[in-house]
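Structure record follows, encoded as structure tokens.
A single protein chain has been omitted; all remaining protein chains appear in their positions.
Letters are used for the chains, namely A and B, taken in the order the chains are written, and counting of residues starts over at 1 for each.
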Amino acid sequence: MNTAPAAGPVLAVRDLTISSGPVELVSGVSFDLARGERLGLIGESGSGKTLTALAAIGLLPAGLTARGQVLVHGQDLFRISERVRSALRGSRVAMVFQEPLSALNPTMRVGKQIAEACRVHRPASASAARARAIELLERVEFPDPARQARAYPHQLSGGQRQRVMLAMAIAGDPDVILADEPTTALDVTVQQQVLALLSRLAAEEGSALVLISHDLAVVSGMCERIMVLYGGRVAESGPTRQLLTAPRHPYTAALLATSAAVTLDGGGETPRMVLPVIRGQVPAAGAFPAGCPFRNRCDRATADCEQVPPLAPAEGTAHRVACFHPVEEGTDVRPAP
Amino acid sequence: MSGQPPDLAAPPLLEARAVTKRYGGVTALDDVSLRVDAGATVGIVGESGSGKSTLSRLLLALEAPTAGEVRYLGTVISGAAAGRRGRAVRGQPDLRDFRRTVQVVFQDPVSSLDPRMRVHDILAEPLRALGLGGERARVPELLDAVGLPVTAARHYPHEFSGGQRQRIAIARALGPRPSVLVADEPVSALDVSVRAQILNLLTSLIAELRLTLVFISHDMAVVRHLCDEVAVLYRGTIVEQGSTSQVYGQPAHDYTRRLLAAVPSLRRFED
Partner (left out) sequence: MTATMPGSPPAVAIRRDGIWPRVRRSPSTLAGGIIVAFFALAALAAAVWTPYDPLAIAPSAALHGPSWAHLMGTDQYGRDVLSRLMAGTQVAFYVGVIAVAIAAGIGVPAGLLAATRGGPLGEVVMRVGDVIYGFPALLAAITVSAALGASTTVSMIAIGVAYIPVFARVTRATALTVLSSGYVLAARAYGRRPLGIIRRHVLPNVAPILIVQASLLYAVAILAEAGLEFLGLGAAPPAATWGSMISGGRDYLASDPMLTFWPSLAITLAVLGFSLLGDGLREILDPRLRR
């Protein structure tokens, strides 16, 4: 991985707050993404993970207001014109969506769609773009790229469509690839292939990767740093290893306990054992409690938690927690193997 | 709960015998046989195109097999399956008893509940359809059994979250006091934390009500958690079946091995 400190982070999000009218959907999210780094964004519904990703590429839906800064290649996406933003999309920041069927034009052959993506950033003749498209299809492991370029999206399988999306994403040689639940809609065997491909492509391109998922297992295998979102705020962020072996935020710990209990290896050997759960459920947007959004589901909450806990480093490490009563350092929450 | 070995002399509760299902030129299931004994927890795993949903519909007699038969307590019920749009087939055995004892929970809590009916009516419907009375008393009982407040009965499905709607769907299935619960991907559409709650709910219901469970899913880990037996479906055929510990521990078929290897696992930082 190419880390060039002089170049600074390829993506810097500072105090991002996204609101729909009076309701804050994302509050005060900040993070930096270094060149070639892989960040996993973990969250359930209402966590704000998708909105954060959309903000990072400047594609927030109309009707939402956003504050803060999103710095790509030194430019704040919120302060530049749409024309400049479009130029950055694809060439600096690219996105892979969850459901490729809706992200692809059903009436256009896939080869042509990839060629379109190429020509946006590198003006070229139609035939040159077509050649590049076939080249990209080969890179995303299509066995017969010249022929398969002529297929329509509905003629391809889910995994193939997602690979077409990957081809379109790398067409502009982006610095950052945002992948929003790229494999959630796919079969598990296909998921494995697509994730491996994503990993390889990011490495080859030297791109940083933001992998958004609800699945801790997926993210643990692919990313060296994880950020956990809950209720629109960052609950915890840190190196994967630390976060997964010794989580400090009660929500992370609970999520980890649940994921580790229902698993193929280790986990609970007893069938149908009682799983650890987080009481209550994720509130609807706008219904999160003031202060720490997790406090109405947390056994450790006290009156202190009515204030928003700041995201602070834990003992000078890169691991940061937003909690007034973090889980004790060194507690291993995984069920015994 | 199902520590007792099945009584193989008695007919299985539910059984598919060499069922084949074709839709036009496409073969969704080919010569599939599956046996569900009383008190068992059987998982059916497969990816898309494996035919697992087709199998669940055949087991529920919502569709008729192209070949083979489905039996309930030894009696053939597959011929009595209604047509695709609910047209009854004349001169076939009455499915009323079957419909009462075998209930289903579907994957999508949004589409499986009629948006125009209040929860009370949604829960009472099976009772009314099967000619069982006592809905006034039963509906609050059911809501309580799935951990919802009794006041939920007055509201409409869209007022609840996904996990709550799935509880409603489970409550509906429990109304007629079934012996068999067929669950078709009931937790796949839910958040991880909600999933655990629903799985716990299913676990406790299976124990309390002595339910037989047929659990269809693509999620191998969840099947391992819930089921003692498992059948692996691939492109319309069962490639492997047996006890969960056997199939997961020593997979015999190549596909099973591939499937197990593909499931992402939480990295263990053991060093």
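In the analysis below, a residue touches a chain if its C-beta (ideal position, glycine included) is under 8 Å from a C-beta of that chain, and two chains touch if they have at least 3 such contacts.
Only a predicted model underlies this, so the values are computations on that prediction, with no experimental measurement involved.
Student: So which of A:149, A:223, A:243 or A:277 would be touching the chain we can't see?
Tutor: The one listed residue touching the chain not shown is A:277.
Student: Touching the hidden chain in the complete assembly: which of B:197, B:212, B:244 or B:265 does that?
Tutor: Touches the omitted chain: B:197.
Student: Looking beyond the chains shown, say which of B:12, B:126 or B:186 touches the absent one.
Tutor: Of these options, the touching residue for the absent chain is B:126.
Student: Since one chain isn't shown, list which residues of chain B touch it in the complete complex.
Tutor: Counting over the whole complex, chain B touches the hidden chain at residues 60, 62, 82, 85-88, 95-96, 99-100, 103-104, 106, 108, 110-117, 125-126, 129-130, 145-149, 151-152, 155-156, 158-161, 164, 169, 172-173, 175-176, 197, 200-201, 203-205.
Here is the rule we go by: only the chains that are shown with their structure count from here on.
Student: On a C-alpha centroid basis, what's the spacing between chain A and chain B, in Å?
Tutor: Chain centroid spacing, chain A to chain B, equals 33 Å.
Student: Which stretch or stretches of chain A touch chain B in the complex?
Tutor: Residues in contact with chain B: 44-45, 158, 187-192, 195, 214-218, 220-221, 240-241, 244-245, 254-256, 258-268, 271-278, 281-282, 284.
Student: In the complex, go through chain B and note every residue touching chain A.
Tutor: Listed in rising order, the residues of chain B that touch chain A are 1, 41, 47-48, 161-164, 191-197, 199-200, 203, 206-207, 218, 220-222, 224-228, 244, 248, 258-269.
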